[in-house]
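Missing here is one protein chain; the remaining ones are kept as they sit in the complex.
Chain naming follows the written order as A and B, and within any one chain the residues start at number 1.
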Amino acid sequence: MMGPVLRATLLKALVVLLCFGLVAPIVIVAIASFSGDGYLKFPPETLSIRWYERFLGDYRWRSAIVNSLFIGVLTSVFSTVIGFLAAYALMRGQFRFKAVIASLLLMPVIVPHIITAVAVYFLSARMGLVGVRPWISVAHTVVALPVVLVILQSALRTVDPALERAAMVCGCTRFGVFRRVVLPLALPGMVSAALFSFLTSFDELVISLFLAGIRAETLPVRIWNSLLLEVEPTIAAVSTLLKAVTTAALAVDAVIRKLRGGPVAALR
Amino acid sequence: MASVGGSVDLEQVTKRYGAETVVAGVSLAIPEGQFFTLLGPSGSGKTTTLSMLAGFVVPDEGRVMLGGRDMTRVPPRGRGLGMVFQNYAIFPHLNVAENVAFPLTVKGAPKAGIAARVAEALEMVKLTGFGTRYARQLSGGQQQRVALARAIVGHPKVVLMDEPLGALDKNLRYHMQVEIKEIQQRLGMTVIYVTHDQEEALTMSDRIAIMNHGRIAQMGPPREVYENPDSSFVASFLGEANLLKVRRDGEAVRGPGGAPFVARGALTTPEGLVFVRPEKVNVAAGTAAVAPNHLPGQIQHASFLGNIVRYAVTAAEGARLLCDVANGAGTQIHRPGDAVTLSWRAEDSRLLAG
Partner (left out) sequence: MPLGRLAAWLMIAPALILLIGVFLLPIGWFLIGSLAELGTLTEIWEEAQDVLFSGTVARVLLNTNGIGAVVTLLVLVIGYPVSYALSRAKGFAFTAILLCIVLPYFTSTIVRTYAWMVLLGRTGLINQILLGLGLVDAPLELMYNRTGVIIGMTYVLLPYMVLTLYAAMKAVDPRLLQAAEGMGASPATVFLKVFMPLTLHGVIAGVLITFILAIGFFITPALMGGPGDMMIAMLIEREVELTQNWASAAMMTIVLLAVTLILYGVYSRFADKEAPR
């Protein structure tokens, strides 16, 4: 039998190793993206930002950034607004089939994206919607909505119904209760929901792959298309940028939660 | 916006949830300026009744009248009421002054007027200087005062209070009872107060309605409902009560061991109960001749409670009574096992249906 100290040390070492393994690939690519060598080498022999220059100098990469941002922001707006209304109704409403509707709304994260993608493509191809950016946002909203619902339902759970009643007695209309009480209290949750739905869209590949066409190539689609040809170093720069956006979004979310003293991040 | 007068009337109000009738044909007529308490165990329908007054719940039948106007279907915002909630319901994103100002801000009152009103309300609840704090920085008692200030800032004619002191400790409770009562009298407002605490109801109210199973079991001034309950439920819900089994014997009513009883009211059934409060029972040493309302018994237990001594006494047929005797000058305390005679006046007891 091992001694307890030895066992604890072994577990610690194992966990450190595994955690290192989780983060290392991402970090290595980020460092390699600043390589000045002809191919991706780690550690890089020289440092440069040539791959970023090539990335940002390329018209197709630039338009992919614009497409991704446009689709992501629109998805974020769509899913936060629609998700907030739905989360509130599920929280306070009493209507038939509520449990069924609640679980149906979560289905898009369970059903493989390839199925959603092919089905929406089937519809879009017949309606001439392939390559239409707002339409891609609508499709992304379907898969972002479950994320938003989980976050907002946990945010709304902290709003005491008595506060809404108090506001009504004080003379508020339904809308007034919303504007003066529910929205301010749910605001940190709304910001989280907006950030995570943006990320969902910004990182989404499979649905975009089918719906983007040539006109609306997003960053993940552009990465995919060039990876099919070769593992070129420019993509290291693109990946690093995508990761920077993710990290920034997570940091903003953490700061907001800390400031508002809200609940711990409602993970998917 | 505000109601014309401060009278509150319910006319045959009924509310059902599915098959369950939560409030069954309740009628109330509360004049302006009265402190009226709805008292009852949980599930008796008192909170639903208050919700119908506030407008959160629309009754299935009957009418809700405020200041003589039919408000049955008017939403809460149109009723011009003030309300204090059970857990205070203070808006956590607003500070004390903003919370108190809320009813005025919502109505779009001019800023200068709001500030003056808020200052006045905070002074009334003794929270002057607390305006910029947030609820999480306040004690329970202070939060209670904020809730009270918010309820009265608009000078409503009617204020509803839903177990407002339920979360406070006993000492603080007593202070707040006095303060609420003072403010109510100073502003001359009608208060509808919901509680399950009978002592609180007796201290504060002008009139009490005791609710049970969605109905009003009895309604009247505190002393009247306490001393003259018309059902065994009311008798035992409001404080301690002795309820002895009695049976009709010709014109007479006989209790345990055949002792003849004389009490107010009449027995319509062959068997029933006689009610007498513990503090109305006289305890004398020895046995006495059986006369009306004399019951021989034996001390089972004596508890010394300071200002009173409480005896548990057994009588014939296993009947048990509680008797409270004031610990006055020279009071002799009986011991367990002592034979005693209990007696009470006819006007202090009442015959009730079983």
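Methods note: a contact is a pair of C-beta atoms (placed from the backbone, for glycine too) under 8 Å apart; a residue touches a chain by one contact, two chains touch by 3 or more.
These numbers come from a predicted model, not from an experiment.
Of the residues A:71, A:142 or A:194, which one touches the chain left out of the display?
The missing chain is touched by A:142.
Quick one: which of A:120, A:156, A:193 or A:216 touches the chain that's been left out?
A:120
Among A:28, A:73, A:132 or A:256, single out the residue that touches the unshown chain.
Residue touching the chain left out of view: A:28.
If I consider the whole complex, including the chain that's not displayed, which of A:19, A:66 or A:255 touches that chain?
Of these options, the touching residue for the absent chain is A:19.
Which residues does chain A use to touch the chain missing from this display?
Where chain A meets the chain not shown: residues 1, 4, 7, 11-12, 14-15, 18-20, 22-23, 25-26, 28-29, 32, 39-42, 81-83, 85-86, 88-90, 92-95, 101, 104-105, 107-108, 110-116, 118-123, 138-139, 141-142, 145, 149-150, 154, 161, 164-165, 168, 174, 199, 202-203, 205-206, 210, 220, 223-224, 227-228, 231, 235-236, 239, 242-243, 246-247, 249-250, 266-267.
Everything below uses one rule, namely that only the chains that are shown with their structure count from here on.
At what distance in angstrom does the C-alpha mean of chain B lie from that of chain A?
Roughly 56 Å separates the two chain centres.
Spell out the residues on chain A that touch chain B in their complex, using ranges where they run on.
Against chain B, the touching part of chain A is residues 160, 162-163, 165-173, 176, 180-181, 184-185.
So in the complex, the part of chain B that touches chain A is made up of which residues?
1, 54-56, 75-77, 79, 81-83, 85-87, 89, 91-93, 102-103, 106-107, 150, 160
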